[in-house]
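Input: one structure, supplied below.
One chain of protein is taken out of this complex; the other chains stay put.
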Amino acid sequence: MTTNELKSKIESLASMQIGMQGKDFLLTWERSDDEIRAAFLVAEILRGMRQNNLSPRVWDSGLAVSIFKDNSTRTRFSFASACNLLGLAVQDFDEKKSQIAHGETVRETATMISFLTEAIGIRDDMYLGEGDRFQREVGRALDDAVRDGVLPARPAIVNLQSDIDHPTQSMADLLHLVNHFGGVERLAGKKIAMTWAYSPSYGKPLSVPQGVIGLATRFGMEVTLAHPEGYSLIPDTLEVAKRNAAASGGSFTVTASMEEAFQDADIVYPKSWAPFSVMQERTRLLQRGDESGLAALEKQCLANNAKFQSWECSEEMMGLTKQGSGLYMHCLPADISGVSCREGEVAASVFDRYRSATYREAGYKPYIIAAMILLARLADPAKELERMVKRGSQRGLA
Amino acid sequence: MTTNELKSKIESLASMQIGMQGKDFLLTWERSDDEIRAAFLVAEILRGMRQNNLSPRVWDSGLAVSIFKDNSTRTRFSFASACNLLGLAVQDFDEKKSQIAHGETVRETATMISFLTEAIGIRDDMYLGEGDRFQREVGRALDDAVRDGVLPARPAIVNLQSDIDHPTQSMADLLHLVNHFGGVERLAGKKIAMTWAYSPSYGKPLSVPQGVIGLATRFGMEVTLAHPEGYSLIPDTLEVAKRNAAASGGSFTVTASMEEAFQDADIVYPKSWAPFSVMQERTRLLQRGDESGLAALEKQCLANNAKFQSWECSEEMMGLTKQGSGLYMHCLPADISGVSCREGEVAASVFDRYRSATYREAGYKPYIIAAMILLARLADPAKELERMVKRGSQRGLA
Partner (left out) sequence: MTTNELKSKIESLASMQIGMQGKDFLLTWERSDDEIRAAFLVAEILRGMRQNNLSPRVWDSGLAVSIFKDNSTRTRFSFASACNLLGLAVQDFDEKKSQIAHGETVRETATMISFLTEAIGIRDDMYLGEGDRFQREVGRALDDAVRDGVLPARPAIVNLQSDIDHPTQSMADLLHLVNHFGGVERLAGKKIAMTWAYSPSYGKPLSVPQGVIGLATRFGMEVTLAHPEGYSLIPDTLEVAKRNAAASGGSFTVTASMEEAFQDADIVYPKSWAPFSVMQERTRLLQRGDESGLAALEKQCLANNAKFQSWECSEEMMGLTKQGSGLYMHCLPADISGVSCREGEVAASVFDRYRSATYREAGYKPYIIAAMILLARLADPAKELERMVKRGSQRGLA
């Protein structure tokens, strides 16, 4: 990216109607089209600054707190990179060291970790009905603390995966498509197949497919969701996708055939997830701490999954895509047949061909997260980015 | 805080007789009155700089090591925030990953973690007779290493809670009072009740009440310590409080009646702790690894605690305070009746009314810790703070 391209992107940003300051990025469908595009633009500007060895450091000091209620490598490092890029030091809130539950505890803990904190990233995707609720509870506690003069600033909350949405993933996915196809306006009319795929594991969250259908439908794309009978998502998210498609001039279709979804698709996103009803049952069992119930559920689910081993992104399936060369996407790690498992989501030869592409897809995440933080914290992001580009501080001597 | 107020505070600091450089902040009663006031002043200057978006960054690089032998959220984040504010990166010394015991091991480990370290925060409050001893042992090892030319600088040790004192807590508590009542000179004559309160747990450290009576008695306050028979503190700390009260023109009284302590109190600090004798026994059992002995002790103590369920900071008790509106304090988390437990230290309605106040109380801790580090490391803190204010570097663009 040349510095002229950088400047032109900043000018585009300046012309947008956005009001994201002070607002948490929890669900993409709570943000306007301009705001989504602004997040893409800021991410691209930050990536361009990195290419030009320009420092986008906004803070001289300040903490960024990460709360991971589930394991994570990719998102953990993306959050750490994003915060570090902006000048923040990451402090993990370790669930094992200090518990947070609900009510008083959440209210208090949220405040106690925020006295000099600028951003809080939360992954809470284990229990249906819990993750998003928890993030909002933290947000309200922070609002109260700012209102009462307890906190000097309101940290931005970034949803690093909830039970409903996974916006840092879906935004990175879409930015990958924007760059792959050469512009956000080129996405209209493209067919994307978000499809279930077989995996010898169970209990994978629904937030990735939900996030993808909720976001891809914003750009006039032809979005097909495919899964075997019974592997449905949270009903509300299907409504979101329908509404979005209608508004954007695209379409949203649900099918029980992987072949139908792949047919003439420009993009395929084959990925395993657990059925909504199983996640509901699993949530109940986890909350009760019912170990034997969980084991029985897992066994039953794996048996059910096994009926759908044919849902593999094979070379034959890829042959159905547009000119046989649709773009394969995955949030990683993929279950690769014969590599990470015997039978999995994707054939090894398909994955091999698209490995670099999936890595590049993941590479947008740090910039997307940094963009979300900047947009939530700065009154005039375009002006600040312009100032930082002009400032010309180098990111490194190297 | 206006920049003129900032400057005036820096001038006050410059006029003080302090000699804290190179000295660890382990017990407040090892520091002179001027030194305590200097710590308050520096904390307030740093808070004022934060309000004015001025960076108090002292170091371009350097580590701050945290050693937590007990769980912690509040103090961990306060230490992290303080160090980050000054430009230091926090590196946790994880007890589970690498053990430190006594003697050779302490001497060596203290040195090995300090080659480029500017501050070390230690929480070691589990064993009576151990925490303070350990902190001093680390200090001597560092002294030796500096003397022998092994270390280029002597890191400052900050007591993040020992078996004897909890100075970052008590100093934050007192700074809260200074701001609440409008000046350190306004504290004289105020009545503060540091009282035991019922909690359905056992084994809570003594360092908070010990720290509070050891510090509040420095300012001419009328300090009352109240607890049921048998719930006494380390005898030496009572002597400290007596001496301090005599010197400052205040008073120090011990009573076995919560009502007496609350009567006409300007401030109440109701909090559970374990009896000194139980902590001694517990220390012996922990050191022997006597699991069944510990279980028996816990059972016996909880049974004993249960006799004193009436020691609750109820609305009735609050009604006894000065004009019924004494200030409620707590180091958090409080055991709130009907919220975090069935019967606890404080009634829910009382806590609700003072929640924000207790959060604000906690909010002074990062600045107190940063002040302790600055005072221990800088030859002329007033001059450096003046230079930093003049420098005018912004903490953040936002």
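Chains here go by letter, A and B, matching the order in which they are written, and residues are numbered from 1 within each.
The definition used in the following text is that a contact is a pair of C-beta atoms (placed from the backbone, for glycine too) under 8 Å apart; a residue touches a chain by one contact, two chains touch by 3 or more.
Treat the numbers as computed from the prediction; the structure is a model and nothing was measured.
**Student:** Taking the full complex into account, find the residue in A:62, A:87 or A:139 that is in contact with the omitted chain.
**Tutor:** Reading the full complex, the residue touching the unseen chain is A:87.
**Student:** Just the residue numbers, please: which parts of chain B touch the chain that's not shown?
**Tutor:** Counting over the whole complex, chain B touches the hidden chain at residues 58-63, 65, 87, 89, 91, 93, 97-98, 103-105, 107-109, 111-113, 115-118, 145, 148-153, 377-379, 384, 387-388.
**Student:** Need a quick check: the contact residues on chain A for the chain that isn't drawn.
**Tutor:** 50-51, 55, 57, 71-74, 76-78, 80-81, 84-87, 89-90, 332-333, 336, 339-340, 355-356, 359-360, 362-363, 365-366, 393-398
Throughout what follows, only the chains that are shown with their structure count from here on.
**Student:** Using mean CA coordinates as chain centres, what's the gap between chain A and chain B in Å?
**Tutor:** Taking the average C-alpha coordinate of chain A and of chain B, the gap between them is 41 Å.
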